[in-house]
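One protein chain is absent from this view; the other protein chains keep their places.
Letters A, B and C mark the chains as written, and numbering starts fresh at 1 in each.
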Amino acid sequence: MASLPRWTHDEMARRVAQDIPDGAYVNLGIGLPTRVANHLPPGREIVLHSENGVLGMGPAPAPGREDPELINAGKQPVTLLPGGAYFHSADSFAMMRGGHLDVCVLGAFQVSVRGDLANWHTGAPDAIPAVGGAMDLALGAKQVFVMMEHLTKAGASKLVAQCAYPVTALACVARVYTDLAVLDIGPQGPVVREIVPGLAFGELQRLSGVALVAPGR
Amino acid sequence: MASLPRWTHDEMARRVAQDIPDGAYVNLGIGLPTRVANHLPPGREIVLHSENGVLGMGPAPAPGREDPELINAGKQPVTLLPGGAYFHSADSFAMMRGGHLDVCVLGAFQVSVRGDLANWHTGAPDAIPAVGGAMDLALGAKQVFVMMEHLTKAGASKLVAQCAYPVTALACVARVYTDLAVLDIGPQGPVVREIVPGLAFGELQRLSGVALVAPGR
Amino acid sequence: MIDKTVATPDAAVAGIPDGATVMVGGFGTAGIPFELIDALIAQGARGLTVVNNNAGNGDTGVAALIREGRVRRIVCSFPRQVDSWHFDAAWKARTIELELVPQGNLAERIRAAGAGIGAFFTPTGFGTALAEGKETRVIDGRGHVLERPIRADYALIKAERADRWGNLVYRSTARNFSPVMATAARCTIAQVREVVPLGALDPEAIVTPGIFVHRVVVVRDPATPRSA
Partner (left out) sequence: MIDKTVATPDAAVAGIPDGATVMVGGFGTAGIPFELIDALIAQGARGLTVVNNNAGNGDTGVAALIREGRVRRIVCSFPRQVDSWHFDAAWKARTIELELVPQGNLAERIRAAGAGIGAFFTPTGFGTALAEGKETRVIDGRGHVLERPIRADYALIKAERADRWGNLVYRSTARNFSPVMATAARCTIAQVREVVPLGALDPEAIVTPGIFVHRVVVVRDPATPRSA
């Protein structure tokens, strides 16, 4: 396991950022997806949405300039770019549910071969459940991208035939970016678009536990 | 008929205006109800709503100062008072449908003894139908008042056992102001609250065609 | 770089195909995008479904679109007016189809389309001829009608000011249906009196965020009709 070639989190974020076109309206979920903001290609104007009621989010403020009332959905201080706008929560989720965002990038526990997403609850019976905007975000864009490690710490594939964790939304994921590969969720299952350099398709297939469609097929 | 004592339209409007308390949010329908605005008692601050997206309407502008983009739902030029606000049509009707207005005053073809309202369509088969905000207004306030002549030109009562015209909304009318009387729609039917001076209850009952509850009962 | 401005009304309405559903902002004399409608007439699209509160007044705007025979079907709340003669003639000739919708349901159905709501129960219209054939349900003792979203291919709207991202602010009661229509169309086209630099619009006061707007064209001195 330790010898597997892997993309770093920043390399994953850079790879996702490459797929976001100029002019796109994008929501970056809490955690790993937030990092995509640091890698948006210069020259592209990309408008970031946060579900607590803002479009046109800018980078984090300089230290000491934080405003507790200008925050993103992860409750981190942010800034507003020229052209940004504020609105209330119902308008904000209407924007998502209505399919107006181009891309949402989300983290995941598991993604199934038909694009079901599990990212809100481990299913542990004593855990306090919390869903936040996860279920709305999973339906909230023309394309939903997932960023996750390919394997759990125990080495199990997070690409699965059927989600074992409680699902967030059904058949919602378009593309998955892992530390090992980039895969599209196609009608025949996950189609491998890229593999981390140094890893063979056969090895990726063996690790993944579900049938993958080879690149170029 | 010609010898009946009757309140004039302005007297009717003044009577309605007396029943609108200080601080009320009010929508005045097209036609006769619009006249109520001219009779609001001085010293009361009453906020007028128009369903095309304005609260805090003021009087008509001075001649030559009309703005075709500042109009009421009757498409007449109006003004905005200090404290007024603009909003879009969905927010405006949400305000009505959600029961936030205190009073709507509407015209009517007929009102039934259980408060059904008919005011949008004569039912003539060749007439082009048009409803506008009528059905929304009829449900759009804590209290719906109707202003209408008591009798048709042919002398038939517009208070009826059951509406012959297509209904606008069921069981929505709280109070009716006619040129002959003021009546509340109670569980036992219309309760006479006032009669035009010079008309006896018995005569009002005879003209009305439906059983009235006498004042003070 | 995002720049949604286009040079002319003709460029703004380019590509609207025959048979499209087109929402048109405006109520009475307020907020009607006359120059976009004129450009649509010149462009030639036919067989349109038009969604507007009214069915045209006088000889301009939606009335002109109807006069030119471009409208197959209209969805509105109040077609019959003293000066709706072009609609009246088309209706009597049975060359136009009418879906009559209570005004609040019209606004809410348009909002539902923009907000991704599949359907909603509304008390408005319950027990009336306009609810005939529709699913109903009594909720908390009150009758409701199930209403579906109204979506459009295009929305033509008028606003006061925009920036190059397509953020919009309106002026007084010219706002009316335009902000909800902007959310319900695949392509929203706004005519504005002025385009200001990015950042010049107060972010607290933007009514339509640019995400809902696809093309912006400046019409500095738009036509304003006399009061109907």
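The rule is simple: contacts are C-beta pairs under 8 Å (C-beta built on N, C-alpha and C of every residue); 3 or more make two chains touch, one makes a residue touch a chain.
Not measured: the values here are computed from a predicted model.
Colleague: Given the contact rule set out at the top, which of the displayed chains would the hidden chain touch in the full complex?
Modeller: Counted over the whole complex, the chain not pictured touches A, B, C.
Colleague: Pick out which of C:88, C:108 or C:163 touches the chain that's been left out of the picture.
Modeller: Reading the full complex, the residue touching the unseen chain is C:108.
Colleague: Where the complex has a chain not shown, which of C:21, C:81, C:103 or C:122 is the residue touching it?
Modeller: Considering all chains, including the one not shown, the answer is C:122.
Colleague: Can you tell me which of A:4, A:71, A:174 or A:210 touches the chain that was removed from the display?
Modeller: A:71
Colleague: For the chain left off this view, which of A:17, A:32 or A:96 is in contact with it?
Modeller: Final answer for the missing-chain contact: A:96.
Colleague: Against the chain that's been left off, what residues of chain C make contact? List them.
Modeller: The missing chain touches chain C at positions 108, 112, 115-123, 137, 139-140, 142, 144, 169-172, 202-205, 207.
Colleague: If you put the missing chain back, which residues of chain A would it touch?
Modeller: Within chain A, the residues touching the omitted chain are 50-54, 66-72, 75-77, 80, 86-90, 92-94, 96-97, 121, 127-136, 139-140, 166-170.
Colleague: By the contact definition given up top, give the residues of chain B that touch the hidden chain.
Modeller: Against the missing chain, chain B presents residues 22-23, 25, 45, 47, 49, 55-56, 80, 82-87, 93-101, 139.
We adopt the following convention: only the chains that are shown with their structure count from here on.
Colleague: Most remote chain relative to chain C, going by C-alpha centroids?
Modeller: A
Colleague: Quick check: more C-beta contact pairs in A-C or B-C?
Modeller: Answer to which pair has more contacts is B-C.
Colleague: Would you mind pulling out the distance in Å between where the CA atoms of chain A average out and where those of chain B do?
Modeller: Using C-alpha averages as centres, the distance is 55 Å.
Colleague: Please report how many Å separate the Cα centroid of chain A from that of chain C, as a whole number.
Modeller: 35
Colleague: I'd like the Å distance between the centres of chain B and chain C, where a centre is the mean of that chain's Cα atoms.
Modeller: Inter-chain centre distance comes to 29 Å.
Colleague: Where does chain C touch two or more other chains at once, residue-wise?
Modeller: Expected reply: 111.
Colleague: Name the residues of chain A that each touch 2 or more other chains.
Modeller: Residues: none.
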